[in-house]
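In this view, the complex is presented without one of its protein chains, the others remaining in place.
In order of appearance the chains are A, B, C, D, E, F and G, and numbering begins at 1 in each one.
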């Protein structure tokens, strides 16, 4: 069986700093990532072509990230039957509320699986959970990941206890 | 010279009751209206084809109306050099704020001329003002329209005076 | 291979009218649905137990629906490695904004795949797309579903043309 | 035929830094720009006189930019039959929401073609699209502009691919 | 000394039902009220003329009421040195937030004394308090009014006590 | 006749930097200013005493400035028949929306004349306009002030013209 | 030991329908309730006197409920060292957001324990939990109450199962 693959499509290269932790998290789970800059408005045909062909190109989940009137995830979802995850990017005004509503409020028929504003890492983890249906080893890796998160919280708690005693 | 033509594209036929005054207002100015239901997400290729061919089909202005994550006007604008007017439709939640932000907050490069939430009549009047550049007789009709609006305000004021005396 | 299964957990039975189209849509795709009322705050241990055992009970996707300070989807996600879809329910105040933010703004580590406010049908469709990874026949069914949606839009467009001629 | 002309009216000279890209974009399209500081509240009669005479002074589109209770575009629109584009300026509070609502929510009768908060460049592009009705060469220039935008996206995509390989 | 006079200017006659209690309250204080329908956008010159002449016509306070992009109070304030009170009218969308921000967020130089959304009665009472500077008998009447309000609260409290005993 | 007097009451000394332009503007109009720090919640009785005695102490207008759950202007208004102007102060969260709503949304019976968030200068100008009823020379000074504002706009416009030519 | 007592102060008798479940819930726990109508703005001295004397009158917790610019809970809190619970009442505009922010955003020094908009029953339950410190039998009653809530959820779940089978 081939390796699981995720495509990360961003509306603008200026979104990449927010998305680096998405790429890094996917790699931690040994998932192949195909990242690209592609705009729903400036390169709409490329976006459509990419989405139409994603399934046959071996992509299992598409992550779309965009800011302001963030149409990219919805536009990708229009052209595929793959699950599409949307990451609302916070831009220079409106604190990301415009991006969030433009992504999450999709009309009936074409869902986008929306994560938090700038929720780059969670987009990756959601992709892992989705791919876990077909790649059961990812379920186990996610279990380990959760245990590690719990341990990290406990370590931080210990550090706080030390600090409070000091 | 051919008659001025406007296309009114709505994301859902449930938006039509809001848009009837748009059609009526355009007809008052003797503008040809081509209205259609076409979804950015359910019929994306039809939307793209329509927008790509609108100019050569004699359309001068496109009006796109949609609710919730209202991508339609932006998606149409991506495929044409014609001015696109966006009408945010108020849907069952969020009082139209989602529609407004999804339409007005377009990223640099692809503007949408946004009017008020449910601002159906103003979309028509804006189309008339835009078409006035190539069809100067519309400028004169608009001047008359404005005079009539002023007269209507004055009539309502007279009615108020009568009412207050009573 | 066993049939795909989805669990639909709602915080209150008063949310059920909104969720009926979710159940109906899942059944259209021949997906087994297990629906239950379970509160993150009033029956927290049942919620935790349910989520912990969902995977071994054959559930592939969990849908959590809740209103106001809608913690249910996030609380379910804390106890499972399955993908969890969150449906913000619009309650008597705040137009669903409180539900949306309580569900979508999950902190890093525990994503919830959020759909629109009252986006009951889209939660079902997203579940279908997610399950498509392990059940490829769902991909084909989804393709058919999308074609049918496009046809429905076209039918509504035809009806509009008739209406405008009249 | 004379050159196309656009007037850019700003409520305060402190808005100019946001608007420089509007002027620059209009000049790229070889459009004559007349920029001025003029306040709806501090110099209301000058604003009215300007708008009343704009058409006969050869202006084809008016762009009004203002912040807070941003009345300027609406006040200009009251005195002209030309299309008026409104640019909501983000000021020190409310993230531009006050400016946006004060401009876009115009009552029936007097539309303002609103672009994004601080959407300076899009105001220029919208003016170009509007003027394209009377100056067809602008349509062709806009087509070239869109091609160039698409190329720029592709270049950024190439740069991202390089970066990801490194 | 002549009687104190207040002008109540409304942007639309549809606002009058909200404003009836404003008129009634002013009359309770024996203040002469001049009410009129006058639009900042549809009859801008009449609005300007009215405001310019209000002082010499014996008006002491102007109340402006409008909804949506509610420019009327600010536009009146631009043309007078009288205090202008603004009443944001709640219209069919946005719950009056658009009206409130369009009225209260006036830029430095031209204040509008804003009251609550649909705060018709408070606009009248504020006018009375303002006029109290020149008409000291209004101060005394206001004192009586406040005593009566306190008595009414106490009566309602008594009614509640009866109700709770029952 | 004694000089006009205004009291400026602020909820916290941390608000003073925002309010300095209020004091300066009042002094430009030769109005006596009594400024004080007084909290609706920490020194409620002092606030009540101050407001009860303000009129007999020769105060003509009270300005109350406060942030967050900004009760001060409303509390002062409860104890006086003088007009009370409220200045919503922007604090570390919510961009001043909390302060604005806490001040402007006063229930029927007790109005507060609200100006823009951080609208310090406008509070002063509104006080001048209110005092103009009893001190007609302030009307004339305000007229001069408005002329000067218009001149300043024109100077800024000239500067812009120079800049654009360069 | 005397019975635990709670005072419920509402700004207007129109709030009582929302508050009936608060009274009923307190009575279920055998807590004495003293309810009154008392306005922070119309009867400010009564409000102050009530709060100042509440502790010595045997009150253990004060619940203040108010709408719009909802100052009542904060004003009561200013005059007592008892815990004050605030219930934001949803009024005719702004969906209760104004009430919520006016109550919860209290400045440092004077907290108000805020519950949900119209959260009448929760105000009662919070009072019970607070009184549990001095009246340990209330802790036990609350435990029973929680068990009963869990049982009710389970009953509703059973009803749902029946319905789904049908």
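Criterion: a contact is a pair of C-beta atoms (placed from the backbone, for glycine too) under 8 Å apart; a residue touches a chain by one contact, two chains touch by 3 or more.
No experiment lies behind these values; they were computed from the predicted model shown.
For the chain that does not appear, the touching partners among the shown chains are A, C, F, G. Only one of C:4, C:67 or C:133 touches the chain withheld from this view, namely C:67. Here the missing chain is touched by one residue of A:5, A:42, A:68 or A:90, and it is A:90. Summarising the interface, subunit F meets the missing chain with residues 12-13, 16, 23, 35-39, 42-43, 46, 68-69, 92-95.
With the whole complex as reference, residues 90, 95-97, 116-118, 146, 149-150, 152-154, 156-157, 159-161, 163-164 of subunit A touch the missing chain. Subunit G meets the missing chain through residues 55, 60, 81-85, 100, 104-117, 119, 121-123, 125-126, 129-134, 139, 142-143, 146, 149.
As a working rule, only the chains that are shown with their structure count from here on.
Interface equivalence for B-E, evaluated over F-G, B-D or D-F, points to D-F, where over half of the contact pairs coincide by residue number. With centres set at the average Cα position, the gap from subunit A to subunit B is 35 Å.
Residue positions of subunit C touching 2 or more other chains, listed in rising order: 95, 116-117, 146, 149.
All chain pairs in contact, by the document's touch criterion: A-B, A-C, A-D, B-C, B-D, B-E, C-G, D-E, D-F, E-F, E-G, F-G.
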